[in-house]
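For reference, the structure I am asking about is given below.
This view holds just a subset of the chains, kept in their places.
For clarity, chains are labelled A and B in written order, and residue numbers in each chain start from 1.
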Amino acid sequence: MAFDFYSDNTAGVHPKIMAAIAAANEGYATPYGADELSSRLNRVYSELFERETFVFPVSSGTAANGLALGSAMPPYGTVFCHEQAHIVVAEGGSVEFYSGGGRLVLLGGEGCKLAAPSIERALAGYGPGFVQQMHASALTLTQATERGTLYGLDEIKTLTDAARRGGLKVHMDGARFANALVALGVTPAEMTWKSGIDIVSFGTTKNGAMMAEAVLVFDKALAEVVRFKHKRAGFLHSKMRYFSAQLLAYIEDDLWLKNARKSNATARRLADAFTATPGVTLLHPVETNQIFVDLPPEVTKSIEAAGLKFRAWPDPKGRQHRLVASYVDSDDLVRRVENALGR
Amino acid sequence: MAFDFYSDNTAGVHPKIMAAIAAANEGYATPYGADELSSRLNRVYSELFERETFVFPVSSGTAANGLALGSAMPPYGTVFCHEQAHIVVAEGGSVEFYSGGGRLVLLGGEGCKLAAPSIERALAGYGPGFVQQMHASALTLTQATERGTLYGLDEIKTLTDAARRGGLKVHMDGARFANALVALGVTPAEMTWKSGIDIVSFGTTKNGAMMAEAVLVFDKALAEVVRFKHKRAGFLHSKMRYFSAQLLAYIEDDLWLKNARKSNATARRLADAFTATPGVTLLHPVETNQIFVDLPPEVTKSIEAAGLKFRAWPDPKGRQHRLVASYVDSDDLVRRVENALGR
């Protein structure tokens, strides 16, 4: 690794998840999701989310977002999203692909967060039979956001209410779902369907899994759409047991919550160290495990002198950096940062 | 498992591949394919195939076929294929999805094998500017076929020559590539580009891996198309190292060839036992690890009496069965079949 705190997906797989994969490797298993582990998925996640939940494992967050949004809209539909959302800047057009010709409508907002008024303004140009524009179909919000910020439950509810009035389904990109959940101290149900979320990209890979993300759906009819799209994209894996093993182990004994608490806490410590350093500015509130920071040249020099290197974030002045804490970062590594900052 | 010899994808992951995955789990790694293991993929497979080869890992054979064919054709293109090909009967329309509107043109042929004359006849309706029909774009052949039969090198060459004359790119669905390779006793280069193949779905999951298939491309321009489609479908995995580890371990020390030889040999033994049993007919030559067999009721009864159960294959008389041998099947299991058949 050329960078420290480059991203949470640079971390390996958690030992308990590796053990679950190894345990799944015993004997024969019926393929294509008819194995014993996979048959438990819907039940276990339905308990976790306190209502019937349909689980569709995929191998990446890009696939999850594309599949979820592409199923929540017709090919002639639009998705309202933040202009810096991952689906806009880093997924190669997955939503356009999975929807078969949909469009992303980009909205602004501080800290990568959407606000209801901008959604309402955007919706003004859409409506039944307003075919000059496309069909207003879905809203997506990322929780925690791409800047590490959070939507509170009230904020989610306000957004989903605005969406509902405009006839939109609402998707949550939960690449860092667990980090948001523990930061808010709420339940999975509260952060999703109880707040008006229809479909979730449930991320586990950044928080200890190997390649197991899932699309979670709370509505049976929508699940049938996802089911067909999931298959034809190639995610009805023949050896599904290895995906299911991860998704089950991930939430067993609160592993996911523990991992997320650890990475959030690491980010908190780093943020405190930055805050205490003269000339350093946090670009966004550090509410989960991501830190965006503006570093003066002399601080960057101290950090480099300590043998550390952070990822530069696009910025004309070359001062902005992003750090993402993961569940594996050692106390020693954090202390080295603190020392370099003179703490 | 309710069935014996149900499919080769009911087997678990080979210990050496599990070990490679575990070894890949050390420390941090750059995400999205920029890790050390992934950076070796193209080189290692280029050596194996004796020319520059671009490797695109995906998580299923359906994804591999969709991505490969969808990249080898325009949205208005057609793929000529066997009417019983896996892409026709079992992949939920992956080619139509990845191509964005292409069409499969179904051809007949004994033992799931295509023949040049039927391709030539089919091509008669196509040509530059024949827009009533679509654009004749690709031919796909499965090696070993969905009935376990094989194309010899000469047969492949005859088909790819016919395809080339019609302007088609040629894809090989190699879900059981290794089984075919060892049965023919040829090199990967000979079975692919030296015989006119442009793009390959390289299967490993049925022969010892966990969820690592790959699209292999021999042409740089075509690889650029695959690269963009691969990303937007969601297969540029953040933790790519775990896919690459499998693809590297799979071919190391000839593991793949050994596994395939074993499953082919098991199928051979089973086929011999069936052949020697009065009233039993093999529906196709057993050339790799699949067996299609017609069993009289009394034989089915003996088998069930021995506590064994085979997968019925659609057949009005209820006599046909499919058995697929895998690299893990025990000598004991085979012997039980032999005993049940009175050998």
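Keep in mind that, in the parts below, a residue touches a chain if its C-beta (ideal position, glycine included) is under 8 Å from a C-beta of that chain, and two chains touch if they have at least 3 such contacts.
Quick caveat, the model's predicted, so the values are computed rather than measured.
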For validation: placed chains = 2, all identical. Expected total copies in the complex? 4
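Keep this in mind: only the chains that are shown with their structure count from here on.
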Centroid of subunit A to centroid of subunit B, CA atoms only: how many Å? 34
Quick one: which bits of subunit B touch subunit A in the complex? Just the residue numbers, please. 1-2, 6-7, 9-13, 18, 21-22, 24-31, 58-64, 66-67, 91-94, 96-97, 100, 205-206, 210-211, 228, 231-239, 242-243, 328
